[in-house]
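I have a structure I would like to understand better, so I am pasting it below and will then ask my questions one at a time.
The complex appears here without one of its protein chains, the remainder shown in place.
Per-chain residue numbering starts at 1, and chain names A, B and C are given in the order in which the chains are listed.
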Amino acid sequence: MTAATMSLIQAIPGMGALRAIAVTIGALLRQPSGALGFLGVTFFLAMAFIGPAFFPIDIKPKLDKIYLLPSAEYPLGTDYQGRDVLSQIVHGGRDIIIVATTTALITTFVAVTLGALAGFLGGWFDSIVLGIADIILTIPQFPLLLVLASFVRLNNIVLLGVLLAALGWPALMRAIRSQVLSLRQRDYVEAARCLDLGTAHIVFQEILPSMSGYVAISFTLGMINAIFLQVGLIFLGLVPLTGNNWGVMLQLAWVRGAIFYKNALAYILAPVIAISLLQLSLILLARSLEEIFNPRLRKGN
Amino acid sequence: MVAVSPPAPPSDTLAASVALAWYAVRSNYVLQRVVKAIVTVFAVATLTFFLVRLMPGNPIEQYIGQLIAQYGLPYSEARDQAASLFVIDLDQPMYLQYLGYIGKLAQGDLGTSIKSQGVKVTTIIVAFLPWTLFCVGISLIVSFVLGIVLGAVMAYWRGSVVDYGLTMIGSLLHSIPNYLIAMILIIFLGVRWELLPVVKMRGSMSPGIQPGFTLTFVLDVLFHATLPIITYVVTTVGTWMLTMKASTTATLEEDYVSFARAKGLSDGRIRTAYVGRNAILPLFTQFTLSIGFVFGGSVLIESIFVYRGIGQILVSAVSGRDYPVMQGCFLITTVSVVFANLLADLLYGYIDPRVRVGQ
Amino acid sequence: MTTLQASPAGARPGEGTPVPLISLEDVRCHFRTPRGVVKAVDGVSFSAAPGEIVCLVGESGCGKTTAGKIAAGLLAPTGGRVLFEGHDIARLRGQDFNRFRRGVQLVHQDPYASINPLHTVGATLAAPLLRHRFASGNAGARRRAAELLDLVDLTPSADFLDKYPHQLSGGQRQRVAIARALTVEPRFIVADEPVSMVDVSIRISLLNTMLRLQRELGTGFLFITHDLALARYFAWGGRIGVMYVGRMVEIGLASDIIARPQHPYTRALLSAIPEADPEVTRNKARVELRSLEIPSLFRLPSGCTFHPRCPLFEEGTCEVATPTLARPAGSVEGSHEVACHLVTRSA
Partner (left out) sequence: MTGATTARPLPTDPGERGAFAPPTALRLPWSDAVDARVDVSQIADDVVLSVRDLTVEYRVRRGAVKAVRKVSFDLRRGETLALIGESGSGKTTVALALVRLLVRAARITDGTVIYRRGPRAVDVLRLGASRLRHYRWNECAMVFQSALNALNPVIRVRDQFLDVASAHGMTDKRAAEARAVELLRLVQLDADRVMGSYPHELSGGMRQRVLIAMGLLLDPQVIILDEPTTALDILTQRTVIDLLRRLKQERQFALVLVSHDLALAAELADHVATVYAGRIVECGPVADMFYAPHHPYTLGLLNAVPTLSGDFRALDSVRGQPPDLIDLPVGCAFRPRCTFATATCEASDPDLLRVDPERSPVPGAGGHVVACFHAEAASKTFDRHAGGTPGK
């Protein structure tokens, strides 16, 4: 990492949150993979939230247009009811991203709170939280989700987000906790204690700024996991989500046997590629964030 | 470390012996892992009990209602029938029900299927679990070994075209969900290019084949397991490659590696005993997490390939609301993962002498 | 240049200061670990008069850093008391506690870890200045910070105010750490190996700066080091205490300890240290130890903890009773104390 990047990152706490984000994006754009990831995520966000305004959804079944090959009129072809695939793709990202963001938000919040408390308080609280986290981490997530899905009707985006977050927090919590433990031991925190700078100063000026990058990475990883799980659930038909989303597209294509229609290749590949590209963008973003923030985290050890 | 107050006078209180036991567990690596495994299994068993028993509109009441509506059974009879299916004595207070359930579990009694009346859940599990264990086990090992070799190659040749290419492939594979890879395999290998007879490959073995240690049988099993194994390996190998590369790169910087060079050791010896062995160590903790992930993923993969393993049974039990089967499958999946984790942990303790603290 | 209020003029021991500024009385600090109880500090007592320099010397694991943290109030002892101006700090509340908190400061060993890499030098110094009203407003804090940098010889101070720690050398960082401790105008600074991570060629100038602060501001120092030659240089006018696995084995005037060491451990240390003079160092008389083994903190030897290694070991005495600090034969009362059965026997 260059000295310039270094000083940019180190300038973060002195600036407002917006400047900090701007600086981080600047650093991201300077790495090829970071730039790709950032642009990819931006593209999908724009498509999911601005795109529907320009591409009205095509919901009318047209029996004469079933499984059409891609053409100028239907760039990605049509589905088993003759509807435009491209418009479904444009509209199908929104719910997925909302659930992923909700999950990541709750996950990060719970993980940071519990991780920080466990790290700071230690003792029994730490042991119990860590024990629960370890147990949840050991239980295979997908089967547990299946079992839970059979008891709770997951027809609500927020509820789905909460459920996914309930399984997603432990990994993050452990990471945050070990960060807090190591930061708490830092000599500069002790120096702040010795100077009686107050708990607020220690938490908000000395410890949290060093963790902001880590939280950003965790947030991205939380989204990745949430997308994986929710699409999987929808695909198995266990989440009776209505409306358009890539998961439902996949499920319908699968159930209707679209894979066996050679003309339907674009129809079935479109959601596959959309999901994969979104995941790839998020992973590139997370990895670049890690590269930007981690050398400094490691340096302090 | 915890600062303690001046040593308390020795006492034979319960608290003291609990504290002593706690320290004994904490200081012994093997004991620590075994206790963790037991607690996890216990927690999962408890969770399933309370899900079944306490959730609003819980399956037992639903089932009783169903029996009354369908067969016109009197309430008490319906109730008895439901209780026998779920291994729960509904007349007892809740805590006794719970204890009874745990006791039956300990004896290996998981209840009886609702859908296939009279079939013991254990029978179902014994029939389907081995297939999943076989597939997942082979995949984990193949993927781990392959990832380690490729990752080490990337680290040694870092900055080269090989490293660049493998990193790209690794990142790509890492980012695509496993069920999408499975679909892509079917679409291209099976339907578009017709390279594999995907329909014939369904199931865990062809009908009419006699199980036994015959070549035909082994080949047939492998034939049916090919696609699931490829999917598991392809979707996990990327992670191993990238992690191993990072770990090896870090290990190459270690003093003991330069020192091994200074000692004039052969490159082969340095690569295996000095770099390789130390670089693999941090991957082991991840390996344990991956066991659960791959095992859990079997639910989706087995459904897509119609592979007759425990994952597919779980899915059909969930969609068919066959609660005892679902409960049993989920329990056994978790126990398998916990057991595999325990094995990996113990193996890790064997490989890394530094974790054997309290020996 | 200096605008700090100088504390009452430094006093030498034996000049009859009624109340020491800070004193540790039979302080113990035991840690419970999964492997057993570690007695990091086990019954250590010493005091420092206002403006006095006291050095704690010992090898790693002897408890000197723990003792320093206890003296700075950062670690609560599990036994014994720490007195600040005669008051037990564990009982200080409110304003009184704040007076202690600001009165005793700590300078860490590792200047790369003790300064938050995210803050500029100016911000690092401004936080305590503003919090404790030693300056008002950002401009005032900046002015005062510049003065403090001048005080620790980081000149021109304007060049350093806006720098980040990674732009500074180890020695410069350590000066920033000292300036940060000075923000609250402490009367006593615990300096834990402040130069051990700084390059040899600039160690002395850092010590000289600290000595000037002691002279000009009357700040007392607890200087913790493993290097007896540094201790001799820094504490020439003060006292040196030698620690061995959690206990103080010898304490006295620096000149006495160096020229007339009494405890066999101190003698062994002094004889073992190589010196930057080929003639002297090659012809030094050595004290041979009976064992090279450093005792495990989990299983300390009985009686005098040094007995398994001690050349003077006497069976039936040393491994039986723990020696306490006492005046050695032929020394002036109060100037020199040794914890050794054999050395103090005839006193």
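For the reader, a short list of remarks on this structure follows.
Methods note: a residue touches a chain if its C-beta (ideal position, glycine included) is under 8 Å from a C-beta of that chain, and two chains touch if they have at least 3 such contacts.
The shown structure was predicted, so the numbers you read here are calculated from the model rather than taken from an experiment.
Contacts of the undrawn chain with the visible chains, over the full complex, involve B, C.
Interface note for the absent chain: among C:Arg32, C:Arg99, C:Lys163 or C:His226, the touching residue is C:His226.
Residue in contact with the omitted chain (choice from C:Val19, C:Ala76 or C:Val280): C:Val280.
From the options C:Asp159, C:Asp199 or C:Glu216, the residue with contact to the unseen chain in the full assembly is C:Asp199. The residue touching the chain not shown here, chosen from C:Asp26, C:Glu59, C:Asp88 or C:Asp162, is C:Glu59.
Mapped onto chain B, contacts with the missing chain fall at residues 254-256, 258-266, 269, 273-274, 277-278, 281, 351-354. Chain C meets the missing chain through residues 59-60, 169, 199-206, 208, 226, 228-230, 232-233, 236, 258, 268-270, 272-283, 286, 289, 292, 294.
Heads up, the rule we're going with is that only the chains that are shown with their structure count from here on.
Set side by side, the interfaces A-B and A-C show unequal numbers of C-beta pairs in contact, with more at A-B.
Averaging Cα atoms per chain gives one point for each, and the point farthest from that of chain B is the centre of C.
Distance between chain centres (mean CA atoms), chain B to chain C: 54 Å. Taking the mean of the C-alpha atoms as each chain's centre, chain A and chain B sit 24 Å apart. Shared contact sites, meaning residues of chain A that touch two or more other chains, are absent. Contacts with at least two other chains are made by residues 2 of chain B. Of all residues in chain C, only 72-74, 98, 101-102, 105-106, 108-110, 113-120, 123, 127-128, 131-132, 164, 166-167, 177, 180-181, 183-184 touch chain A in the complex they form.
Chain B contributes residues 2, 36, 39-40, 43-44, 48, 51, 55, 58, 171-172, 174-177, 179-180, 183-184, 186-187, 191-192, 289, 292-293, 295-297, 299-300, 303-304, 311, 314-315, 318-319, 321, 323, 326-327, 329-330, 333-334, 337-338, 341 to its touches with chain A in the complex. Listing the residues of chain A that touch chain C in their complex gives 3, 6-7, 10, 12-14, 186-188, 190-198, 201, 205-206, 209-210, 296, 299-300.
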